[in-house]
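A single protein chain has been omitted from the complex, and every remaining protein chain is retained in its original position.
Showing subunit A:
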Amino acid sequence: MTVEVRGLDVALDGRPVLRGVSLSVPAGSWTAVIGPNGAGKSTLLRAVLGLRRGDGAISVAGADLRSLKPRERARLVAYAPQSPNLPAGMTVFDYTLLGRSPYIPHLGREGSADRAVVRDVLARLDLTGFAARPLDHLSGGERQRVVLARALAQQTPVLLLDEPTTALDIGHQQQVMELIDALRLADGLTVVTTIHDLTLAGQYADALVLLAGGRVAAAGTPAEVLTRDTVAEHFEATVSVTPGPGGRPVLSLERP
């Protein structure tokens, strides 16, 4: 489903963090939000979720997200935070089951259908063998997959992922990104991720949105956004850009 943000202003403690941010994510596509530290990337995701108040319009498939009840919203948009709270001692199965919350009556309990969804999600993410494992006994890569599993158990058409590859080695980064892409194509999910690694963003996303100082500084295909001049201006980094596979840009650092 299409995600539309129009003229979004968000202020934290009176300090403007996002100013007039607009973006449009077509249904079934992957948009990566990039930008230097403190540009407002995470705040943008939180605002779309309704966790941060702000002015402007946010809609998913034409429905105004803010007019929805929290449970209805949680059936449209799933969120995986940058540093999730993983309750010590909780098993992978129970943690994934939390993703079914929007479908369970307030004082009700999960049914067999909910458990079936969780088993299915765990199988797709190769986590079946981990179902009974406590969260505090997982490696970084496994943890990232488990957080993704909880988001998938929400069965939403839209996924918001905040830095899904932080603290992962290059192999696990690739594994997680391939996984997200495969799930997106299989289920027709609309994906918005924030991401630090510009080359990684350019390899996987259909469109990039560059945030700088709370504004959209550039938006378009990876080749349009990731140019030597843009990166120099907004990241104060000197890079060389070479076209990679499929014309997607590959960045490498240059010593000034």
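Here, a residue touches a chain if its C-beta (ideal position, glycine included) is under 8 Å from a C-beta of that chain, and two chains touch if they have at least 3 such contacts; residues count from 1.
Simple rule for what comes next: contacts and distances are computed from a predicted model.
Colleague: Looking at what's absent rather than what's present, what does UniProt name the missing chain, "Hemin transport system permease protein HmuU", "NADH-quinone oxidoreductase subunit L", "Baseplate protein J-like domain-containing protein" or "Transmembrane protein"?
Modeller: "Hemin transport system permease protein HmuU"
Colleague: Which of A:97, A:152, A:198 or A:226 sits in contact with the chain that's absent?
Modeller: A:97
Colleague: Out of A:16, A:81, A:141 or A:213, which touches the unshown chain?
Modeller: Of the candidates A:16, A:81, A:141 or A:213, A:81 is in touch with the missing chain.
Colleague: Looking beyond the chains shown, say which of A:2, A:29, A:128 or A:174 touches the absent one.
Modeller: A:128
Colleague: For subunit A, which residues reach the chain that was dropped from this view?
Modeller: Subunit A touches the chain not shown through residues 13, 46, 49-51, 69-75, 77-79, 81, 84-91, 93-94, 97-99, 101-102, 104, 106-110, 115, 118-119, 122-123, 128-129, 131-132, 154.
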